[in-house]
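The complex appears here without one of its protein chains, the remainder shown in place.
Right, chain A next:
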Amino acid sequence: MSVTEMFSHIQGFLSADQDIREDIRKVVQMLEQTAREILTVLQSVHQPSGFKEIPSKCARARELFCTVRTTIADLKTKFPMEQYYRFHEHWRFVLQRLVFLATFVVYLETEALVIREEVAKILGIEVVREKGFHLDVEDYLAGVLIMASELSRLAVNSVTSGDYTRPLRISNFINELDSGFRLLNLKNDPLRKRYDGLKYDVKKIEEVVYDLSIRGLTKEAETSGGDK
């Protein structure tokens, strides 16, 4: 094989690779669009009026997740499944956002941490690599960390709109998450960097809880909660 032949052979590989990337990019753009729509729907929970509408907002978000599932099904057809990690970078960011949105919806509905299997089901993907397009554990954890900072914001805003019990529940939840993350031996990678931000979220929520408790607002909430 001559040098020229060899190089045109390789060129064939490279342009096929580029075509795949082009296709993936288009689908990922659609995913990003839907993710932004879901985020807009969910952002309204920070509004004072939004707290009563949480169930309806979540229902709306769940509808939008149907679009996500079809788009991801489309994405799956764009490349050979055993080369997931070759193109991982293209959808890594949006997948983390979607995990965040899914965990946030489930938190608003049930106030519990959604397990990875459940997130995968919401997004219409697998958990185990062997079965196809899957949710990488690091992406799942990154999404959970994004949710933690969203919750610290929610704690502040719920006080503003007069809901004094929510911060306490968020505080318990975040503390549990924090001790969960403490179990992990993270390397010096993007996930670790994100995890380092978790302590600020924890701190912020603790401050909110402190402010509420020195003013006796938590007790009031407890008694009123007991009345119910």
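Everything that follows uses one rule, which is that a contact is a pair of C-beta atoms (placed from the backbone, for glycine too) under 8 Å apart; a residue touches a chain by one contact, two chains touch by 3 or more; residues count from 1.
Throughout what follows, contacts and distances are computed from a predicted model.
Engineer: I notice the complex is incomplete. Of the names "Light-independent protochlorophyllide reductase subunit N", "Translin-associated protein X", "Trafficking protein particle complex subunit" or "Ribosomal RNA-processing protein 43", which is the UniProt protein name for the chain that's not shown?
Structural biologist: So, among "Light-independent protochlorophyllide reductase subunit N", "Translin-associated protein X", "Trafficking protein particle complex subunit" or "Ribosomal RNA-processing protein 43", the name matching the hidden chain's UniProt entry is "Translin-associated protein X".
Engineer: Determine which one of A:Arg97, A:Arg116 or A:Arg166 touches the chain that has been left out.
Structural biologist: Going through A:Arg97, A:Arg116 or A:Arg166 one by one, A:Arg116 is the residue touching the chain not shown.
Engineer: At which residues does chain A meet the chain that is not included here?
Structural biologist: Output for chain A: 1-4, 6-11, 13-15, 18, 82-86, 88, 112-113, 115-116, 129, 137-138, 141, 176-177, 179-187.
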